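Here is the structure we will look at, set down as structure tokens.
Removed: one protein chain of the complex. Kept in place: all other protein chains.
Up next, chain A:
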Amino acid sequence: MSDTTELRDAVADVLRGRCSPAVLEDAERDGGAPTVWAALADGGFTTVSVPEPAGGSGGSVAQACAVLEAVGAAAAPVPVAETGLLAGRLLARAGLGLPDGPLSTAPSPGLVLDDGVLVGSVDRVPWGRSAASALVVDGGTVVLVEPGTGVVTPGRNLAGEPRDHVDLTGVRPAAVAPVDPIAVDELARRGALSRAALIAGAARAVLELTLRYTGDREQFGRPVARFPAVAAHLVQIAEQTELAAMAVGAAAAGAGDEGEPDPLAVAAAASVAADVAGAVATAAHQATGAMGMTREFGLGVLTRRLWSWRDEWGGGRSWAAELGHALAAGGADTFWPTISRGLVR
């Protein structure tokens, strides 16, 4: 697992100092952070897990998740998840090469292709205004549309990251290729896993920030971290962070060097991460008091992302339902064997 740790640290090094409060404020206003993107793209970190022949950096799902943990921890306002793990792998799966620049994708159930022309729209496309989008139509065809095509209605999530409505009716895709229908489910799972990885990273950053603040801030003559009630919040943030990171790490590692992650492991990770996002945000805000509620303190950029990412790509609730139904269908006797199957070398 050390290769993933090293990769996470390498990305954290690239991002250190680059996601300053000013950069993040600008990104919220402008819908992008070109300098952050350029630094990551130059290092090849935006296409990890996309095979090299398709134009990616190669690597495993686990390595892609390690990158995303660092991206989440830095609150980097760029579509790294979409470009590599999601759209990049989807394009490669369909035998299409990656265009230069940021990519995006989103669930596109209402989109169809009629005689080579798209009909329909896609909701909440991350950075849809500025990224090329790889989308699935009719459940079995991948289309690539260039940045800014169609009618873009800007939207955002709680963190101010672009989540745009894109009406593609009348647009002729830049590329079209058939894909195995299973790729749709795989994309949804990688979407959920990407959010879990981002959450795990942001949660760790929240932990560090909260430990630092409560260690420095004195009330009643001592650091507030020394008060048992505050310390309990810190411990719970640490526990929740480790839970999410472990759920992501186990699901990602299960994909092996080139494969896709196990469906139930992804469902578990998505469910855990969504719960963790809420719990960590609540505890951190309580521990940091009014300061945590301000725009100047760094907690808000993280918790607003936690509150956004936990609902994306299905959200924890739908993945928990999928896991619950699958376990029930498997029956009582396979419950424990399924939960405990873990990773076998």
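The working rule: a residue touches a chain if its C-beta (ideal position, glycine included) is under 8 Å from a C-beta of that chain, and two chains touch if they have at least 3 such contacts; residues count from 1.
The rule we apply is simple: contacts and distances are computed from a predicted model.
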The chain not rendered here carries, per UniProt and among "Alkylation response protein AidB-like acyl-CoA dehydrogenase", "YciI family protein", "Carbohydrate ABC transporter membrane protein 2 (CUT1 family)" or "Anti-sigma F factor", the name "Alkylation response protein AidB-like acyl-CoA dehydrogenase"
Where A:V117, A:V151, A:A232 or A:M291 are the choices, the one touching the absent chain is A:A232
Those residues of chain A that touch the unshown chain are 1, 5, 211-212, 214-216, 222-223, 225-226, 228, 231-232, 234-235, 238-239, 242-247, 249-250, 253, 265, 267-272, 275, 316-317, 319-325, 327-328, 331-333, 335-337, 339-340, 342-345
